[in-house]
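Worksheet: one structure, shown below.
Every protein chain but one is kept in place in this view of the complex.
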Amino acid sequence: MKILAHSYVCPKGTYLNGKRVFDTGEEENPFKSAYQQLGVEYPKFYKMDVLSKMAFIGTELLLPFLPKEVDLENDLQLIFANSSASQFTDNLFIDSYEQLNNPSPSLFVYTLPNIVTGELCIRHKWYGENCFFVEEAFNPGHFSEWTQIGLNKGNNVCLCAWVEAKTNGEQECFLFLLTDSEHADNSIELELSTLIKQYRNE
Amino acid sequence: MNIYVTGYGVISSIGENVEETLLALRSEKTGIKQGEKTYTERFKVGEIRWTNDELVQRFALTQDASRTALLGMIAAKEAFQGHTLDPEIRTGLISGTSVGGMDVSEIAYKGFLAGETDDLDLYRNHPSGTTSEQIAKELGIDGYVNTISTACSSAANSIMLGARMLLSGQLDRVVVGGTDGLSQFTISGFRSLMIFDDEWCRPFDETRKGLNLGEGAGFLVLETEETMKRTEKKPLAILSGWSNASDAYHQTASSPEGLGATFSMKGALAVAGLVPDDIDYINAHGTATPNNDLSESHGIKTVFGSSIPPFSSTKGYTGHTLAASGGIEAVFGILALNNGALLPNLNFKQAIEETGLVPVKNYSEGNTIKHILSNSFGFGGNNSTIILSKV
Partner (left out) sequence: MSDLKENLKAQIIEQLNLEDLTPADIQDDAPLFGDQGLGLDSIDALEFIVLLDSNYGIKIADPSEGKEIFQSVNTLAAYISKHQ
């Protein structure tokens, strides 16, 4: 198994394969800024919740690294996880009916973490498998297990993400593309741990 | 290599265990009625009558936890009854939930907003992951524990992942399913989407208006043939097929042609090595929303062509139990397999004009049922299908 490419999105910046591509540290709306710097036209971006916005930006940057020979429509598997599910938006939704007396349908839609993968599939017309796990912390071992299952099944590449938005302000999205490789690679877990640590320290 | 089901457990508004559930299915009696809690009283819901404290007492649970976790413990305990833990048998638990501990947190938060003393300890029940850990702890499972949160397909996806963990040799035995308790959060949310029916829901009916919510939990124990030789458990069914696909259309609505449904049903058949003609009964997702039932009908027509097997939605019995539905309906599927039963689609009167499909109207036994297909479609276009086969 090997990593084809990786990206990282957080309020202070957007990174691709270890290099910062957008500096949004000073921006009042960091993700709006990153989206505009991306230069794509997708007005539905503005409706999305924080998780989806981060994943959207990070995924756009990875598109050129998706192997051309793969049937992306059917064989691309999305494996996402975090520790807080949709906590950030859950809070906003509760406020909408507790404080404002009007439960907001457009907020409610995003009180499920897997809407993130749904948004990406809608954007890119991907019809393959997708799943969302809730785990205590980023566990690269689990990602490599789940990806291996997908590879065994015949999926050639998996788009994986640890995407988190907590009510305490922590927001990050670490995306990586995993694919098969000729030699058994046991160091992938170490590589992923190192990468996310480096990104977090940026 | 076959994946065998060697245990099942369920709790919903129609029964607190498998036996009660079968009796209710036979009697065609719905568990849906006017809600009895302050946040459910305006709606028809498939509520379980006991409070959380009563659940703990009644089922001799050892932990105080959120409603979601408690319901999960009850069903998982029933499924795991008679199974023993063994360090040689690597056992895991995978559970699906959308509500998590929200039912406890939202009450605590209300108190916090009102400036009352806040017991922060209550919030430890909140995370979805905690509910799975608490269920595992109740069963004494300390191996692989994981949580899937993909809305209404969560339990089906848990079942699917469990099978794959066994096939890939990472586990020998796994408890899989899902659980969701009713909460004000969920009721408010679905109300804001305007997809409730004030009356009893009518899946696949031309006049359907929307869904009734429900709560509950459903779990299976899966083992490989190899493991079964050691545990000497009798299999209840074979989990022969599974699949997940994306509808890629809208966050909460399904595509008009039922693309995601088509892919997941075809995918499950392929995994099972079956053709559409092999399916003897479909337990549909059938939430009774105008959108889902039409979309799913088109998917069924695409996959099964002119020979559509008997099909029904059992959500007229239980309401839509969200993340638990795939697990609860898997248990229903096994009951149908082993009793030769066709389960009725309650409240049906008039076929959808556009499709003309007529579901099973009455309960019957003595039918030849060898393979059952069960659909669970979640918001986010997350569509899953599992296939259960007679041993």
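Should a chain be cited, it is by its letter among A and B, assigned in written order, with residues numbered from 1 in that chain.
By definition in this document, a contact is a pair of C-beta atoms (placed from the backbone, for glycine too) under 8 Å apart; a residue touches a chain by one contact, two chains touch by 3 or more.
Since this is a predicted model, take the numbers as computed values, not measurements.
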Contact set of the excluded chain (shown chains only): A, B
Of A:107, A:134 or A:160, the one touching the omitted chain in the full complex: A:107
Residue touching the undisplayed chain, where the options are B:68, B:130 or B:251: B:251
Touch residues of chain B, complete complex, unshown partner: 192-194, 250-253
Residues of chain A in contact with the chain not shown: 29, 31-32, 35, 42-47, 92, 102, 104-107, 109
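One rule holds in what follows: only the chains that are shown with their structure count from here on.
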Distance between chain centroids, defined by C-alpha means - chain A, chain B (Å): 27
Interfacial residue positions of chain B with respect to chain A in the complex: 98, 100, 102, 106, 109-110, 113, 127-129, 146-151, 157, 161, 164-165, 168, 170, 185, 188-194, 243-252, 259-260, 263, 378-382
Complex contacts: residues of chain A adjacent to chain B: 74, 78, 83-85, 90, 93-94, 97-99, 102-105, 108-119, 121-122, 124-136, 142, 145-146, 148-149, 152
